[in-house]
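All protein chains of the complex are present and in place, except for one that has been dropped.
Moving on to chain A:
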Amino acid sequence: MSILEVQNLTKKFGGITANQDVSMTVEKNSITAVIGPNGAGKTTFFNMITGVYQPTTGMILLENEKLIGLKPHEVSKKGIARTFQNIRLFSEMSVLENVLVGMHTHIKAGLVGILFNLPAIRKEEKASEVKAYQLLEYVGLAPLLNEKACNLSYGAQRRLEIARALAAKPKVLLLDEPAAGMNPKETNELTQLIKRIRHEYNLTVILIEHDMKLVMEISEHIVVLDHGEKIAEGKPEDIRNNPKVIEAYLGTGAVQAG
């Protein structure tokens, strides 16, 4: 069953076409990878799904609901959460607070309730703190809960971004180059984390990644973009042997190595 459908998505910035007629269908509970050389329009594609950019033409459907025209925070409410290629944490806030911001849409407290510190609000606040702490335990950052986010190591910041995105209880999780800048050990841990998340949170994951080992290991479906256009899609094995993809992105060495 498909959860996310993208139909003929095109984005033009002035004379430059960042995405041209991109279509894809994402199965529920699957892991899909979007790959392609730098400047292929992968992040633009993510930005259109999350409402940061409005597509020039085309349609995006989440469980048959239109996402076109929604603001980013409304898209988030519909159940799409994301991480960013260049980490965007709330750097002066503590690690736990970062996750708590992720819960924003699920905390019901209003202006009056907060002002009078009603018991229900206090209870809700405590419960969300506990939940945030559990998420930190889950990604292995629990001991650092009161640390400022900017003081974390690079890999820890990436994991915190994932925890923050999970806090929003998304249906679809978009990961923009989650392994960028990680060493092989960290990448391996991340791979396991993504697999675990998918099962335990019953999530659909779409990721952009350049680390082919990670991509081939975890994704069930791969979409290849080049110059803003989709040049191939299919199972990892097919993509690896697709001559078009090899020419545009993987290079001949990958085939021999693989």
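Just so we're on the same page, a contact is a pair of C-beta atoms (placed from the backbone, for glycine too) under 8 Å apart; a residue touches a chain by one contact, two chains touch by 3 or more; residues count from 1.
The rule is simple: contacts and distances are computed from a predicted model.
**Student:** Determine which name in "Branched-chain amino acid ABC transporter permease", "Electron transfer flavoprotein-ubiquinone oxidoreductase", "Ferritin-like domain-containing protein" or "Acyl-CoA dehydrogenase" the UniProt entry assigns to the undisplayed chain of the complex.
**Tutor:** Per the UniProt record, that chain is "Branched-chain amino acid ABC transporter permease".
**Student:** Looking at the full complex, which residue from A:66, A:88 or A:235 touches the chain that isn't shown here?
**Tutor:** A:88
**Student:** Return the single residue from A:55, A:102, A:155 or A:178 that touches the missing chain.
**Tutor:** Answer from the full complex: A:102 touches the omitted chain.
**Student:** Quickly run down the residues of chain A that touch the omitted chain.
**Tutor:** Output for chain A: 50, 52, 71-73, 76-77, 81-82, 84, 88-94, 96-97, 100-102, 104-105, 107, 109, 111, 114-115, 117, 121, 125-127, 129-131, 133-134, 137-138, 142-143, 145-146, 148, 164-165, 167-168, 196, 200-201.
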